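The other protein chains are all here in position, but one chain of the complex has been omitted.
Naming follows writing order (A, B, C and D), and every chain is counted from residue 1.
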Amino acid sequence: MKTRKPRLIKKHSKTAGLPPGTLVYVGEKEGQPVRITYMDYDEKSFQEKQVSAVEECFPFKTTPTVTWINVDGIHNVKLVETLGTEYDLHPLVLEDILNTGQRPKFEELENYIFIVLKMLSYSDEKQAVEAEQVSLVLGRTFVISFQERLGDVFEQVRERIRNAKGKIRKMGPDYLCYALMDAVVDNYFAILEKLAERIESMEEELVAEPDEHTLAKIHSMKREMITLRKSIWPLRELVSAMDRSESKLIKEGTGVYLRDVYDHTIQIIDTVESFRDMVSGMLDIYLSSISNKMNAVMKVLTIIATIFIPLTFLAGIYGMNFKYMPEIDWPWSYVVFWVVIIIVTLLMVSYFRRKKWL
Amino acid sequence: MKTRKPRLIKKHSKTAGLPPGTLVYVGEKEGQPVRITYMDYDEKSFQEKQVSAVEECFPFKTTPTVTWINVDGIHNVKLVETLGTEYDLHPLVLEDILNTGQRPKFEELENYIFIVLKMLSYSDEKQAVEAEQVSLVLGRTFVISFQERLGDVFEQVRERIRNAKGKIRKMGPDYLCYALMDAVVDNYFAILEKLAERIESMEEELVAEPDEHTLAKIHSMKREMITLRKSIWPLRELVSAMDRSESKLIKEGTGVYLRDVYDHTIQIIDTVESFRDMVSGMLDIYLSSISNKMNAVMKVLTIIATIFIPLTFLAGIYGMNFKYMPEIDWPWSYVVFWVVIIIVTLLMVSYFRRKKWL
Amino acid sequence: MKTRKPRLIKKHSKTAGLPPGTLVYVGEKEGQPVRITYMDYDEKSFQEKQVSAVEECFPFKTTPTVTWINVDGIHNVKLVETLGTEYDLHPLVLEDILNTGQRPKFEELENYIFIVLKMLSYSDEKQAVEAEQVSLVLGRTFVISFQERLGDVFEQVRERIRNAKGKIRKMGPDYLCYALMDAVVDNYFAILEKLAERIESMEEELVAEPDEHTLAKIHSMKREMITLRKSIWPLRELVSAMDRSESKLIKEGTGVYLRDVYDHTIQIIDTVESFRDMVSGMLDIYLSSISNKMNAVMKVLTIIATIFIPLTFLAGIYGMNFKYMPEIDWPWSYVVFWVVIIIVTLLMVSYFRRKKWL
Amino acid sequence: MKTRKPRLIKKHSKTAGLPPGTLVYVGEKEGQPVRITYMDYDEKSFQEKQVSAVEECFPFKTTPTVTWINVDGIHNVKLVETLGTEYDLHPLVLEDILNTGQRPKFEELENYIFIVLKMLSYSDEKQAVEAEQVSLVLGRTFVISFQERLGDVFEQVRERIRNAKGKIRKMGPDYLCYALMDAVVDNYFAILEKLAERIESMEEELVAEPDEHTLAKIHSMKREMITLRKSIWPLRELVSAMDRSESKLIKEGTGVYLRDVYDHTIQIIDTVESFRDMVSGMLDIYLSSISNKMNAVMKVLTIIATIFIPLTFLAGIYGMNFKYMPEIDWPWSYVVFWVVIIIVTLLMVSYFRRKKWL
Partner (left out) sequence: MKTRKPRLIKKHSKTAGLPPGTLVYVGEKEGQPVRITYMDYDEKSFQEKQVSAVEECFPFKTTPTVTWINVDGIHNVKLVETLGTEYDLHPLVLEDILNTGQRPKFEELENYIFIVLKMLSYSDEKQAVEAEQVSLVLGRTFVISFQERLGDVFEQVRERIRNAKGKIRKMGPDYLCYALMDAVVDNYFAILEKLAERIESMEEELVAEPDEHTLAKIHSMKREMITLRKSIWPLRELVSAMDRSESKLIKEGTGVYLRDVYDHTIQIIDTVESFRDMVSGMLDIYLSSISNKMNAVMKVLTIIATIFIPLTFLAGIYGMNFKYMPEIDWPWSYVVFWVVIIIVTLLMVSYFRRKKWL
């Protein structure tokens, strides 16, 4: 049980009281090494490389080509700091990159734009949605992305750059930034589909065979909804702020794409809200199915007791030892007794039939 | 069960990671062919035709007459693309037309207006509300409408054009566009009436004879309310944005009609909200009727047990085999025993009467 | 049952697909004839008449005196059309007048103002609130009011005009229009008082003697609250829009009266909301009173069973036929048996006393 | 019961249909006489008097000193009218003063400001919060206050004026008006403290010894919360509107005091909201404590029945009269029987122990 549950909040308190901009990584320090890759391209040229030292990326800073530097694994605080110094990132921005409990947000700074997103993945093993923080820095000729772990949803974007598919190679870093955000948001649909499947199978289970685990499952689904909401609601604001931004870093032609992302975000929020409604409805069904079951149990008890208790009383009567009980000695009384018992039983049964208990 | 339930969300993830504007149809690909029809009219002339190739519609593009091109069945991606290229539609707009999980929306582009609506229909067979996406493109001299399937709510509009009924033949494409939206919205009232009937029959059932299926029905009604809300709430925004729009494509005289549609939208929202309140109320009634039933069962059990358990004890007493039990040998004790039993029973019954259990 | 329930929605679908402005009456066509009356007055003169043909009112159109034309019974579509043509009413306005499922609204048109209100009445017979649509058209020198049925809340206003009571004869048609709205709103207080009485009597019933009908009553009260809300919430907007309106038809001095109506509207909304809270509270009380009753039943059952089941067992022991049962033959054992039974019973009773079950 | 409950709404309908500004007092007409007092002061002079005729106050109207006229008991309609005429109050304002079902409000008129407040008092006898309407009219050199009954929360303000304590004697009528509002709002804290005490004692009762009256108490507390909310929520708006007002009657220096009152209002609203949350929580506890009790009853019943029913069956077996029952004649069978019974009982008890039922 213990291991399945993601901690409710990140250990933010580690940084409490430290001067602002102090760089402390608050996530789990996984054993895996940090991986840095870059892609540098314009309409004609393209190169891609996994580098061992971040400094290898610095030459591209001044070239007019679009450079995308991707850092997987931000537990190497030193590295983040080196990158930050080279690209003039504000200490508070670096702190936010490391502090993975951030809320999705959009910030416009003097020479660059800073975006925090939540990339979700569905762990089949843990049957739970997991969130990973993705920080994007959009500069005049570059995009830097920071991720907590290896593995992401950007593979298709990379393919499009490599194969010059779509317009991506003809556009600037703002379009790349949009493409990354779009990939993150599109991935939410996949997560929602997983949840939709679980909701549907749960609904069938509810009708067919609810048991004690059903409630726990409903509860865990509710928790995931809460996680989703926390990731998705701020996104709406973020995308809308980015669209309204007057920064020179975002070219006019990108607006229409951002509005597309915005529409997707609204669609996702709508879907999450209706899932919430459905999950709440399930709880009602579950509770009333418990009541129905108890009702069924009670009916069985009542039928049995109501039929046999009076009969037992009758049998008890003729088990008495009074000297003077005329019926005792009559020859047909035993037969009459059985007839009475059968008639009483039939009356009871027909009464229960009328009451719809049988 | 499986077949009755509409999937909770469209398979949007099919398009995840693809470049924006990649045209993929996300709905079910039904076997039926695509049908393209056009109507071309002005105050005096009128022609209507079902064409086999979309190119037959292109000549009307430059004529000053109003042209309405209607496409039933958008699973033919190629066709949509051809149309899009001819009429200069933005790739993202084409993507939205095919991606039938869209939210109703209103978008103003340079040379045309793009509107997404949800056309609802009530399937008596599945006892459920079904939604079909209708996309409208309003240009300077044309309206193009895209539907997922054959069959729509526009027949009356066609009649009005054919017979020059009302003002429709005297007005421009913006009025036609309004007429189509109005037909979609008016149809919502029909859906609401179906739901009202179901709610009323459910309320009678609730009072008369609630059973285990009642809850499932209430739950399914709740789900349909959620579907309805998702289709209708954004509509309000849409119509209001269209009314406030300063696009030259919408003439001033059309505003009063749009406000009429807006009023209808608000009326529909009000009605859906009060239906929701009623359905919630039903759940309370259902749950308390279960409680009442259980109460009734308990009372029967209690009455039977409370009357016969003490009597059985009494009978048990005189079934004992003690040597020295003076009552056993008295001649009247059996009669006295019955008298006592009858008195005890009567006392009990009158007690239950007083308690209102009988 | 059937007849008592007002239909949940008006058959709006009758007009679906028709050209806008097509005049169709959607309410019940009652047998009663249409009644048209007019009042024409200024500070000095006054005349009032019930006319048989609407054309008799037309001469007043151009006179500077204030004319109030009241139409009871709008099922005569022809008549409404004639009036509409004479007074230049927009077809959509006429449609709204006939379409009695309208939401209260305020619309400013070029030469007149159009207001839709809901006049409520409490039917003692049906124990329900009924709504009737009142449409007001305010022109430069006239007010036209349309009602669905005979009988209204305007009698006092008529009296004030007849007797030149208050300022009404000195003021223009905007003041008359205000006076009619005020009468409708004041009437809501009467409805609320009826409801308050029902709520109070229900609360007493709940404490004293709740039964199965209580729930149905609470539910029907909830439904009436929903009806009320639908009539009243839009009213607030309506009055506020009218106050803010810059139409020349509403003179400056009328603003203070409109704000008074606005205050009343808010007061009514507040009251309806607190009624809703109370009715919800009642449901909680009802449900917990069911639980309490079940608890009481359970206690009786438990007390009886707990006392007599062990005693019956004891009696059963000495009803056994074992050859070697020493107690059977002791002379005092029957007496001892009774003593034991009495002691056990007393112990049980004192246990239940301590548990507060008795 | 009847007498304890305050009527849900004031008989507003008394005034229905009357011309606006018709003066009708809607409250209870208590026997006590009307009391009129005035205080007239500036920094140096001060006089205070209880007058028998309202005309005695009129000379102060033109003096530059601050005059506070206080009227206790507004059922004397004539008197209110006289005052109104002298001070040029609008008929609708006078109507609002008499119509004690008003909502707290702030109205700016040409020469004066009109404020309606609810003064609350806690009646220990009725265990309920009671509201009294206080209307304030703030003119250039005077404040007139109207109250429904003798007895108010202004005694401290009077003391400050009499003894020239604080700045009150140095300030104008707007400060006096603020001081009165502040007294009313400060008094709310006292009411909240009373409620807090009741909530706390209720919570202890809930844990210790809930009974059938607990629910009624929770319900009545909920009702009082509703009353409080109705009095307090509009206050926020009122004070904020007053602070933002640009009337010349409110001097700039008074703003900081109004903001102080505003802060208090927010604090009170916060507190009332958290009280509401707590009271809702209590209901949950109460309902689950009923369930727990029923559970306890059920367990006792089940334990008794489960132990004795099988034993009674066993005893029944050996009470049978079959000719050939070998055990009957064995000499040790009675002893063995008891041993079996004791073992069965012990097994059962240990089973219940394991299940935590004992």
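The rule is short, and it goes like this: a contact is a pair of C-beta atoms (placed from the backbone, for glycine too) under 8 Å apart; a residue touches a chain by one contact, two chains touch by 3 or more.
Since this is a predicted model, take the numbers as computed values, not measurements.
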| item | value |
| --- | --- |
| Interface partners of the hidden chain - shown chains only, full complex considered | A, D |
| Contacting the left-out chain in the complete assembly, out of D:Gln50, D:Thr63, D:Ser288 or D:Ser350 | D:Ser288 |
| Residue in contact with the excluded chain [from A:Lys230, A:Arg244 or A:Lys356] | A:Lys230 |
| Residue in contact with the excluded chain [from A:Met294, A:Val339 or A:Leu358] | A:Met294 |
| For subunit A, the residues touching the chain missing from this view | 1, 5, 7-9, 11-13, 15-22, 90, 92, 95-96, 101-103, 105, 107, 212, 215-216, 219, 222-223, 226, 229-230, 283, 286-287, 290-291, 293-294, 297-298, 300-301, 304-305, 308-309, 311-312, 315-316, 318-321, 325, 327-334, 337 |
| Contacts of subunit D with the absent chain, listed as residue ranges | 153, 155-157, 160, 165-168, 182-183, 186-187, 189-190, 192-193, 196, 199-200, 204, 207, 256-257, 259-260, 263, 266-267, 270-271, 274-275, 277-278, 281, 284-285, 287-289, 291-292, 294-295, 298-299, 301-302, 305-306, 309-310, 312-313, 316-317, 319-325, 357 |
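Note that in this section only the chains that are shown with their structure count from here on.
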| item | value |
| --- | --- |
| For subunit A and subunit D, chains touching each | none |
| Angle of the C-alpha superposing rotation, subunit A to subunit C, to the nearest 5 degrees | 145 |
| Approximate Å spacing (C-alpha centroids) for the pair subunit B, subunit D | 43 |
| Shared interface positions of subunit B, touching two or more other chains | 287, 291, 294, 298, 301, 305, 309, 312, 316, 319-321, 325 |
| Topology of the chain contact graph, where touching chains are joined (line, ring, star, complete, other) | line |
